[in-house]
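All remarks here apply to the structure that follows.
Omission of a single protein chain aside, the complex is shown with its protein chains in their original locations.
Our next item is chain A:
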């Protein structure tokens, strides 16, 4: 065995210290499996691309007619070649913001209760109910919102408009103190949409909260912490990234919600920012309400509006994905 001899005095010839070419032959089954995964994986990109391409193709006509006015024009009269999303886009965002303002605290508290405080038997039931709520079709929420919820919160809305409107101008209602001034508003739509995004946000937040590392929980308790102290110093910091992601996903959903909003609002094409005042709109509601009566130029205008909604929700969801993936995992404590 002369080749195995070690001779430190003689340096090895340099060509022996080169990286080798390493091959790892893949079995036939692995190749087929990988191909299958690749096809379904890439088809997601294909589908997204096709949707964007379709919307651009069909909406291009309207976009070239309106030009930059599409982003600045508040009116929507495609037959007169005057149309733009300057009212429906911010109003739709405002509905989503109202929904988040109402839904985030509820979701966080509910998620914390389910993950940390609920008795074990109740926990399973709560998780099922929350999942079930997420599965209720939006038309049901919409009907419930219009016929049950709206008349019941009207008093509160009126009170807020009359008493807080002076201090907070966006709560003011300028159309007179009659019942119909307070209905069909951005706030009403936001309220119903908030009910629809609570389940998904609760479910996601609960999931990250329950993954907070046992070692850190015990560390907090062993230092003499109360349960709330433990939650504040371990569970909430651990869940922060996931919660931000959940909120962004909720925002994306709220932006895209159609039927419930279309049922509640009385469409307006002037962005006022007065959330309690009758009259609201969103891109998805606009499309749903106008689609059946549109053709030619007006249909193309709706497609262009759809393209904007597509782009914005895509952006929001991408941002959510980045935030969720950047959130801390328990791996940091591992050796």
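In the analysis below, contacts are C-beta pairs under 8 Å (C-beta built on N, C-alpha and C of every residue); 3 or more make two chains touch, one makes a residue touch a chain; residues count from 1.
Here, contacts and distances are computed from a predicted model.
A.B. asks: Just to verify: the chain that's not displayed, which of "Phosphate ABC transporter ATP-binding protein", "Methionine synthase", "Succinate dehydrogenase/fumarate reductase iron-sulfur subunit" or "Protein phosphatase 2C domain-containing protein" does UniProt list as its protein name?
C.D. replies: Options "Phosphate ABC transporter ATP-binding protein", "Methionine synthase", "Succinate dehydrogenase/fumarate reductase iron-sulfur subunit" or "Protein phosphatase 2C domain-containing protein" narrow down to "Phosphate ABC transporter ATP-binding protein" for the missing chain.
A.B. asks: Return the single residue from A:74, A:210, A:225 or A:272 that touches the missing chain.
C.D. replies: Once the missing chain is taken into account, the touching residue is A:225.
A.B. asks: Using the document's contact rule, name the residues of chain A that touch the chain not shown here.
C.D. replies: Looking at chain A, the ones touching the missing chain are residues 120, 213, 215-216, 218-226, 229-230, 233-234, 237-238, 328, 332-333, 335.
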